[in-house]
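Have a look at the structure below before the remarks.
Missing here: one protein chain of the complex. Every other protein chain is in place.
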Amino acid sequence: MTNVITENDIWEGLEQGTEALLDEWLVEDGADVEIGQPIALIVVVKANHEIMAPKKGAIKILVAGQDSFTKDQPLAEIV
Amino acid sequence: MTTIDEKQRNKAFFQAMIEGISQEMERDERVFYMGQDVGKMGGVFQSTVGLHQKFGANRVIDTPISETGMMGMALGAAAEGMRPIAELMFVDFLGVCFDQIMNEIAKVHYMSGGAVKQPLVITASMGGGFSDAAQHSQCLHSLFAHVPGLKVVAPSNPHDAKGLMMSAIRDDNPVVYLFHKGILGLPIIGFIDADIDNNVPEEPYSIPFGEARIVREGQDVTIIGLSQTVQKAALAAEILAEQGIDAEVLDPRTLVPLDTDAIIKSVAKTGRLIVVDEDYLNYGFTGELSALIAENLDIVKLKSAIRRLGVAGVSIPYSRPLEQVAIPQVEDIVTAAKEVMASSIL
Partner (left out) sequence: MSDLNAKKRWMYETMVLIREYEDFLAMAYFEDKLPPKIQKGLAFDIGAGPIPGEMHLSAGQEAAAVGVCAHLTKDDSVWGSHRSHHFAIAKGVDLDRMTAEIFGKVTGLCRGKGGHMHLFDLAVHYACTGIVGGGIPHACGAALAAKMRGEKSVAVAEFGDGAANEGSFHESLNYAGLWKLPVIFICQDNNYGISVAKSDSTAVESNALSRAAGYNMPGVQIDENDPLAMFEAFATAVDRARRGEGPTLIEMKVFRYYGHFQGDPETYRPKGEIETIREQDPIPNTAEKLMAEGILTTEQIAEISQKAKDRVMQAFTFAKESAYPDASETFQHVFTD
């Protein structure tokens, strides 16, 4: 099982405890994804980022769309 | 027998708007979009995200900060058969280029005896509520509506955003299309979503101008808004329902042309009218609807005086507590409705 986590560099300069927004999931919960496939859109302050699947497998969504999350928080699991 | 998948396709207003522009640009190569920062950046209010990548720099054009030149060029290109969409980053900037809009674009077709056409769209962001102060928070739709020769469109929800945009682009007349910053659904500005109609079908569709939408049917009082105030009215109606007042919420969708029949019919039914506008109260939309009813008192029997909510003769102040007072809020609509129900002229 692999966690989908954001890269550290997008959090640079932000105060501890600041959260980002999971704007939209591009795949359904349980869908099969491939490495590099765009799976979610997130917004950190005003910057948009695309999240790619790090591994092939079935995705289990942990952070719902329109919810916020912290650095180091897994957005999903891939089994 | 085939079953149709009726699943809702929810989109944010700005996404729906962009989809409308994109599908029209695909369909008709004469359509192009210009404005400040609309290219790679995708617009300061994300009005063109993805379009530059899809259609290239020749059709999605970053202009210098030269609004008069841009509007004038829109006129010229349209006169020669192109179909430009020219964006004002903030509607407040109409001040910089209003001569080209008011004296040229609006009048060319008329002055030419119908010979010259202006198939162009002017888009602009409007509205306040987040402390952007006097010069960046205005609505000004009434200024455009006041000038003969301009159609004026202000959608209140994502479904209408796409349909009205497609109609605007297909219209051979100059159309001013205003999008309120507080309903775009951007992740960086607080927005109101009363779930009026977030369903945005993927196929192209256009919504005719001059057709109002009854957002909520009711018997007691007609509340008419525009753009974000329709959303506020819808929220107010929910609160009023809990207090035993059955409000009808009407969204005109377009100021020019205006669906006068629907408005008269609604007020004839309820006998009470509240108009909620985020533009200045005086000499504008609220006055126009009040006059419309006053001119049709043979059909409409008013049970109480008309109420108008708007920005009451003051510029939008910067400081938050003052801004909240200046701009009509949901609570103000609720209070007005209760007062209107409690009073009677019969």
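A and B label the chains in the order they appear, each numbered from 1.
The working rule: a residue touches a chain if its C-beta (ideal position, glycine included) is under 8 Å from a C-beta of that chain, and two chains touch if they have at least 3 such contacts.
Computed from a prediction, not measured in an experiment: that's the story for all the values here.
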Displayed partners of the chain not shown (whole complex): A, B
Of B:Val44, B:Val116 or B:Ile239, the one touching the omitted chain in the full complex: B:Val44
Option from B:Phe13, B:Phe55 or B:Phe93 whose C-beta touches the chain left out: B:Phe93
Contact partner of the left-out chain, one of B:Ala134, B:Leu292 or B:Ala305: B:Ala134
On subunit A, residues whose C-beta touches the chain left out of the figure: 14-15, 17-21, 23, 42-48, 66-68
Missing-chain contacts mapped onto subunit B: 36-37, 39-41, 44, 62-69, 92-93, 95-96, 129-136, 187-190, 312-315, 317-322, 325-326
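Just so it is clear, only the chains that are shown with their structure count from here on.
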Mean-CA-position distance for subunit B and subunit A (Å): 35
Residue ranges of subunit B in contact with subunit A within the complex: 187-188
Complex contact set, residues of subunit A against subunit B: 21, 23, 43, 46
